[in-house]
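Just dropping this structure here.
And then chain A:
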Amino acid sequence: MSKSIDQVFVNAKQWLLLWLAGSPTWVVQVVSSMINIGVLLVVFLTLFAFMSVLERKILGRMQNRYGPNRVGPFGLFQPIADGVKMLIKEDIVPARADKIVHFLAPILIAAVAILTLGVIPYGRNMTPFTIDGGVLFFFAVGSTTELAVFMAGWGSNNKFSMLGAMRAIAQMISYELPLLITVLPVVMVVGSLMPDRIVAAQADYTFGLVPRWFVFTPWGAAAFILFFVSGLVESNRTPFDVPEGESEIVAGHMTEYSGFKYATFFMAEYIGMFAISGLGITLFLGGWHAPARALEFVPSYLWFFAKLSVLLFVYIWLRGTLPRTRVDQMMNFAWKFMLPMAFTCIVAAAVWHYAGRGLRGWLWSLVVIAVVYTALSMLLDTRRKFAPRVYRFAE
Partner candidate 1 sequence: MTPTLQVFLIVSAALFSIGLLAALSRRHAIFILIGIEMMLAAANLNFIAFWRFNPPPKQPIGVMIALFAIAIAAAEAAVGLALVIAVYRHYRTTNVDQLDQLKG
Partner candidate 2 sequence: MNGLAFILIAIVTLAAALAAATLRSLMHAALSFAVALVGIAAFFFLLGAEFVGLALVFIYIGAVAVLIVFTILLTRRDVGKTRGFNWGGAIVAAAVFGGLIWSILKTQSLAIVAPHMPRLTVKQIGAALMTGYVWPLQCVGLLLTAALIGALILVLEEKQ
Partner candidate 3 sequence: MSWVVDYLWMIPAVPLAASLVILSLSNARRKNAAALAVIGQVVALALSVLAFAATLQVPGLRAVRNFTWFTFGEQTLRLGFVLDPLAAAMLAMITLVGLCIFVFSIGYMAEDKNFTRFFAYLSFFSGAMLGLVIANSLLLLFVFWELVGLASYLLIGFWIEKPSAAAAAKKAFITTRIGDMGFFLGVLWLYGRSGTLLFYDGGNGCLENGGLAMLGASATFIALLIFCGAAGKSGQFPLHVWLPDAMEGPTPVSALIHAATMVAAGVFLVARVYPLFSSGAINGVTSSLTVVVWIGVTTALMAALIAIAQEDIKRILAYSTVSQLGLMMVSLGVGGVAAGIMHLLAHGFFKALLFLGAGSVIHGCHGEQDIRKMGGLRGIMPVTFVTYAIGMMALSGVPLFFSGGWTKEEILHATAHWPRSHAPYYLMLAGVVLTALYMTRQIIYVFFGNRRAAAERAHESPRVMSMPLIVLALCAIFFSVVLTPAWPWLHAYLTGEPVRFEIARLLQPMLFISLAVVGAGIGVGIWIYRKAGVPDRDRPAGIDPLEYAQPGLFRFLAKKMWIDEFYDRSIIAFSWICARFSDWMDRYFWDGLVRGFGAIGQVFGTVTTSVDERGINAGVDETTAGTRGLGRLMSAAHSGQIQTYLGAIAIGMLALLLLYAWLA
């Protein structure tokens, strides 16, 4: 019974594809990918809509005020209202702007964000596109975001946009390294770049209750934290939303965008957030696996989305809690702390592996991480971080 519920979507898709029985295979392939894309879009756009309103409501709660609560029950229809507003708003393009680039940037950024969703396993047999190098695909496509952001900044021919774009690219590039390198240990341990394999590798439970998720190993935990922080940066979220810091540069690279294009940027940002979180879940949080064997009767995709929503809540929570960092602080953090720690994670994972993946390995890798962490925190004494502010990143 639970099996069938678990596979309901897969079966549905198979059933749909039955209509094409007899037509050439590539047609079937195309149609099935179309279905996948459609489902993806529907699900995640809805999620985006809910996310936007929920974020506002939760932030409201955190700041002792009601969030949006007028439109529809509990203001749940707020996103629809927003969408309408965005659609009917005038679409302004600056006179001196580089029209084509200015136009292409949001499209590209949204396309990239959606493409990255394609390789994440959402449930048992529910990976839209099974690529051998799925993780690599994720990053390869994701890295195009920088170009898109730059296009936005350049295209709208505005100094704030340019500065914002520069900042955004600077921080994206600097944090892409830790992001990538924290993925490496998982890839190393699993021995595959394929998300499905990575999820499968975390299937089992120690003593039948503690799941074998990588986040429960020292290196995994460290890597996950690093990964999560880098993810925050990659998706320009507080406390790392320097590129669109209203107080300094109006809205960064989105300054000159209005109406639907702006909405696209907005959506792209959120979808990128979902994608990163999804990847994090896949890599460290055991993908769609249940946290305990007893709970495996719950459909896998529900687990995935439960984890996803937890992570998203953390995103919102951080945004409600933390102030915005300074550019130079952020860069220092990336290069002086995140990167070495990421490398340490690799070493620790290797130690864990060669010490037999058991308790011994667990302790040893813990030791490695602890040692390096203390050493680093001694080396870069944070007291000096309060030095007068220097800008080297947007000159």
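Candidate selection criterion: all candidates are chains of the complex that A comes from, given by their letters.
Here is the rule we go by: a contact is a pair of C-beta atoms (placed from the backbone, for glycine too) under 8 Å apart; a residue touches a chain by one contact, two chains touch by 3 or more; residues count from 1.
Keep in mind it's a predicted model, so treat the numbers as computed, not measured.
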For chain A, which of 1, 2 or 3 is the touching one in this complex?
2
Partner candidate 2, residues of chain A touching it in the complex
24, 26, 98, 100-101, 104, 131-133, 136-137, 139-141, 143-144, 146-147, 150-151, 154, 162, 166, 169, 173, 176, 191-194
